[in-house]
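One protein chain omitted, others in place.
In this document, chain identifiers A and B correspond to the written order of the chains, with residue numbering beginning at 1 in each.
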């Protein structure tokens, strides 16, 4: 039985800083997690980055090459495929109006909510400030620019309900 | 001359478990390969994951940030660009009907075949259960949802023959 806050498995080349891990979390090699919360039994794949302020529920699968940014809240039993990218800024810029590198004061965080039992296909991009409803399905490679109602399947760029 | 089953090159931070590598295979840093077969002279880039049950032919290039899953068979002389994502499940879910994490018994593997001399552009997503014919070309960023005939070029989301 694993202790809370320590991955259940061994894997090399992980970066885990200031994370809150519930029981039974598995984190694969080459993952970079900091300041985030991960619920019980959730599995995190290789080459995944989860930023400070992000929260992932229990019994989720977060697959390889996925990026979960600050402001993203993921419910329970959510599937997040490989190479999924979340966004939290409408007008990302490197520098502010004075030409200095942006700081947290220079932009508005757009929070995103992925509700329980949703499924996000591999290669999808999820813009900031959106809500993906319970049990919704995002097709592989979709670019999600609007809220997705519960149980609805969306595909394409921009993502629309699947005929 | 390299010996079979050992990469020809040295590179740090590689994870190679239970792999079958033919002569002259090159594997770059930060690659994660397990239970797969790689043909002679094929080159595998950084941040690549190739899962158990996947097979890559000879003289291929598998570029950085690409994910090749179980059920994918790639022929000889195939180019797979950077950030390409394969899929092997039509309805991916984190948990089964009883709310437990899915196991191999809970879903159907959709095998994909990429025939000899095909070329898959960077950033493409290839859905499961498809066949990409000999010498076909998948445009960069395409989302492939149907079989692609030999020598045909497809682009877009969903991918269609290029005008």
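The working rule: contacts are C-beta pairs under 8 Å (C-beta built on N, C-alpha and C of every residue); 3 or more make two chains touch, one makes a residue touch a chain.
Everything quoted here is computed from the prediction, not taken from an experiment.
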Sole touch to the unshown chain from A:63, A:112 or A:125: residue A:125
Which one touches the absent chain: A:32, A:55 or A:73? A:32
Residues in chain A touching the chain absent from view: 13, 15, 30, 32, 47, 49, 65, 67, 69, 83, 85-87, 91-95, 99-102, 125, 127, 143, 157-158
Where the unshown chain meets chain B, residue by residue: 12-13, 28-30, 41, 43, 45-47, 59-61, 64-65, 77-79, 81-83, 117, 119, 121-123, 137, 140-143, 155-157
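Definition applied: only the chains that are shown with their structure count from here on.
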Could you tell me the distance, in whole angstrom, between the mean C-alpha positions of chain A and chain B? 23
